[in-house]
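Every protein chain of the complex appears in place save one, which is left out.
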Amino acid sequence: MSAYVETPDAASKVNYLTNGWTWQSWLLTGDHKRIAMLYLISITVFFALGGAFAAAIRLELMTPRGDLMEAETYNKVFTMHGVIMIFFFLIPSVPATLGNFLIPLMVGAKDLAFPKINLLSWYLYIIGGILGLYVAVSGGVDTGWTFYTPYSSTYSNSAVIATAMGAFVAGFSSILTGLNFIVTIHKMRAPGLTWGRLPLFVWAHYATSLIQLLGTPVVAITLVLMMLERGFRIGFFDPALGGDPVLFQHLFWFYSHPAVYIMILPGMGVISEIVTCYSKKSVFGYEFIAGSSLAIAILGFFVWGHHMFVAGQSTYAGMVFSLITFAVAVPSAVKVFNWAATMYKGSISWDTPMLYAMGFMGLFTIGGVTGVMLATMALDLHMHDTYFVVAHFHYVMVGGMVMAFMGGLHFWWSKMTGRSYPEMAGRVSAFLVFIGFNLTFFPQFIVGYLGMPRRYHAYPDEFQVYHVMSTAGAGVLGIGYLLPAIYFTYSLFAGKRVTDPNPVNAKGLEWTVPTPPPTENFIVPPVVTEEVYAYAEQEEKSLV
Amino acid sequence: MSDHSAVLDAHQDEHVAHQFANAKQQYESSNLGMWLFLMTEVMFFGGMFGAYVIYRTWYPEAFKIASTATNVPLGAMNTVVLIVSSLTMALAVQSAQLGKKKMLVWMIILTMFFGAWFLGVKAIEYSEKWHHHHVPGANFIWEGDGGREVQILYCLYFAMTGMHAVHMVVGLGIMTWLLLTAIKGHYTPKYYNPVEICGLYWHFVDIVWIFLFPMLYLI
Amino acid sequence: MQHNTMPFFPDSASTIAPEIDGLMIAELLFSVFFSVLIFAIVVYFALKYKRKSEDDRPVHIHGSLVLEIAWSLIPFIMILGFFVVGTRVFFRAYTVEAANTMEIFVTGKQWMWKIQHPEGPREINEMHLPVNRQVKFTMIAEDVIHSYFIPAFRLKKDVIPGRYTSFVVTPTKVGKYHLFCAEYCGTQHSGMVGSVYVMEESDYEKWVAGGDESMTARGEALFGQYGCSTCHLPNGKGRGPSLIGVYNSMQKLQTGGSVKADESYLRESILNPRAKVVEGFQAVMPTFQGQISEEGLLQVIAYIKSLEKEEGQ
Partner (left out) sequence: MDQHQEHHVAPSSMYYAIFAILICCTGLTYFVWTIDLGFLNIVVALSIAIFKATLVIRYFMHVKWSPILSKMAVATSLVFLGILLVLLSMDYASRGWQPKSTGWEKHQVTQ
């Protein structure tokens, strides 16, 4: 603690974790760091739950016949896997935990602009999550996470309304988080922290928040209309009532395609921070990485129709959507090339976060190029709704986003908790995740091209060998995730204490505050005088 | 202004929340926050506007027939009522800016009065529809041509005006809170921020109606 | 059905399949190139520039506009080629090319495929096709959205309730192939599968001959059964217009304007007769919504179309 004797306020020795031990001090807190921890815990619970459903899916698919569970059970299991992972894990994962924790620190603010709204958004998330859990224990829902009409609005006999309500409520949590971020980034930056000096993590979250604000309300109202149709038999999307089921898909994907960028962009922000820090290099092409985040966010709203090439959408509309989808590949490629270039002539550490970041770059690239394949209309004719899509999606989301989330969690773990994690175990888990992931999902590309449709609970015999490989990989992947769960929990209570505010010699305002940060973040309001990622001028020490 | 004095400012001004450096930052933040919220509201109604545009072009005849059964005089009256409430709201903000507390309180009361009037008229319209079996669902009966298509318009009518009415009810709740704090004298020319952002919300709800009226009643 | 235990490519049995496979291989090479490139760069840098000491001080490299433009434009131009080719092939799956294109009508319902051949045979979860003849599929769902997917043909199309969708394909190889429902449609989604039998033309002719009465005949029977023939008299003096020669002709409407009496207009007029009433007639026809099945509708429309043919001769 001797490092902080010079801080003017003695109270600064109380950090945000030790500032109050009552339940109220956590559940009624306005402190963005505590809310981030609340999110971290709840998100972990949902990730575990979604993972359990995934395990059930993989076990069932080991054999071509549906012998482990009934078709109906299987449908509910994959729906719950999708709903939980998308709405309650992937969308809030990085923004609500790492973003919540780090954005005020990175911009030099004492908190987010609206702490009470931040807390409200956690409660909304929890209410949505409880609805989701209620559905899971009370009989399940079997529509798939996409809620396509008229199946969801008319034919399904499961708890569609409760699930959609959960997604609806969680959507507002997402909107409020985005709103808070944008206001904070615009209005609460420390003096000297110009837009050109903002960490790329903040840029990525800015782009994410824009999508959250503009996209989420559309899916919210769409789900409301779907629930009205189901509840009162009034027609919006059911052709029997004069509606158009494809309209539901349009409105749904208007949000849900940009939503995949809500999921991946924050991960890209994390990777930018990790790559620079562990290469000891300023980022290569700062403006291009920042700009590509915005480009992805905006272009993302023009491409939703690529989910509907064979869904009865007009061929010509499909053509336009296909072309713009190809264009989205460019900013994504720019990012990957820039990260790779950042490593050039760097001083590259092989610590856990960097291993995850390297894994991200490779796997995200595969996810991206297979996305280009699916954007080709002719290939989509064959591969739409097959395991090829499943594999592509998981390469981006698990190989990309979850890798980035794990990397970021390791990177900022000491800052968040004031404890360290066992480095060796971290590296082992990073390797296990990488191997297990590829073993799980690579065979799905092949089986997808062979024609294995999604959401099948039984399938022809010749696909079995790939499913067995997938299931085996899922086992390895499971261990890869279990390991960090164990050592992080251990570290939280009994890990070695970290008091160095900047153990990895990283740049950025979050590393100038004590570890763990005090409730007010900055005892003295920071002033930024240095360019972003000034790793090369390491001699000039601190930012303040 | 040095940063040190900003900290002192924050301690001096009771209305500045701890996370903000000064009143200006707080004012701009909450204002931006409300504008961003309205941005999401535009998209929220936008989904229904999208559905409206599609079905309006699919079933032009049915929509024309269906809109003849709406009560245009009541709709027009409601438009006027909302515009009046927008005026009183704007004047409320102005009174707060000028520090006229009494005027502020009265203007908020008037705004709420007209808001409630609007909802009252809406309730009359709804019960009229119910009476004529024009509420979609099991109860729906349409004597003329194209019942199925007409019903789609009524689905949109109830979804859009219903969602608008929900916003009005929320607005009335916010206004009640604003009224109580205004009576307590919370607002001064230095601090009238909440009045202004509540006003923004109120005007937005008015704008939605400005579009709903011609879309659902007239064309 | 001989399948090896670890196949890499699905059967290829339509004219479009090799085109899609070719495009797939081209994009696969592109993908492999870039994935391997990134993997190689990352691993190479990670090894070459591995941190030797905590005191390493790498030089600052700001960025390079030339590089940025290069790695944005080059891949983009490459994928634009994919866009052009991909879109052309996609359009081919919807374009009727041959003069002797045969038609197949598919009705999807939870959880089976019902297939009708115009000549008469009807099948469930099985479909027989002649080889080397273009087939146009017209499909509709009775309940929820399904998707008609034949991997060996590399084709799928969603089957939607309330409106017809279609695609065109020419089988090229005799054999038995999988038929899947690709759009999730409820409990037995994975049971909504079947087989496609591609046969020699002569075998197919024999097979068709074994079927019962044609769709047109069936439609004619329904036309009488539902009482259509009492109003739609052939001489045009009934309460409804004569249907002879109606198909594909322009009809003047009561409300002004005119409409081409194609299949979707005929369908609409049966299900929702008051929507577009022909000039000179009263809107007295009752709706047949919910009374006639989707298959029946296809048959009645086929019958009405056949009336036109006779008129033309």
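We just call them A, B and C in the order they show up, numbering each chain from 1.
Definition applied: contacts are C-beta pairs under 8 Å (C-beta built on N, C-alpha and C of every residue); 3 or more make two chains touch, one makes a residue touch a chain.
Quantities reported herein were computed from a predicted structural model and do not represent experimental measurements.
Within the set B:I54, B:A69 or B:L172, the residue that contacts the chain not displayed is B:I54. For the chain missing from the display, the contacting residue among C:F83, C:W113 or C:Y164 is C:Y164, taking the whole complex into account. Mapped onto chain B, contacts with the missing chain fall at residues 9, 13, 22-24, 27-28, 31-32, 35-36, 38-39, 42-43, 46-47, 49-50, 53-54, 57-58, 72, 76, 79-80, 83-84, 86-87, 89-91, 93-94, 97-98, 189-192, 196, 199-200, 203-204, 206-207, 210-211, 213-215, 218-219.
Chain A residues in contact with the hidden partner, per the touch definition given at the top, are 186, 214, 218, 244, 246-247, 250-251, 254, 301-302, 304-305, 313-317, 320-321.
Convention: only the chains that are shown with their structure count from here on.
Between B-C and A-B, more C-beta contact pairs are found at A-B. The distance from the centre of chain A to the centre of chain B, each centre being the mean of the chain's C-alpha atoms, comes to 34 Å.
Each of residues 148-149 in chain B touches at least two other chains.
Among the residues of chain C, none is found touching two or more other chains. Put simply, chain A touches chain C in their complex at residues 66, 71-72, 75, 142-144, 148, 150-151, 154-156, 239-240, 244-246, 279-282, 284-288, 309-312, 315, 318-319, 322-323, 326-327, 329-330, 333-334, 336-338, 340-341, 343-350, 354, 358, 361-362, 365-366, 369-370, 372-373, 375-382, 384-386, 446, 449-451, 453-462, 464-466, 505, 535-538. Across the interface of their complex, chain B is touched by residues 255, 272, 274-275, 283, 289 of chain C.
Touching chain A in their complex are the following residues of chain B: 3, 6-7, 17-21, 25, 28-30, 32-33, 36-37, 39-41, 43-48, 50-51, 54-55, 58-59, 136-138, 148-149, 151-152, 155-156, 158-159, 163.
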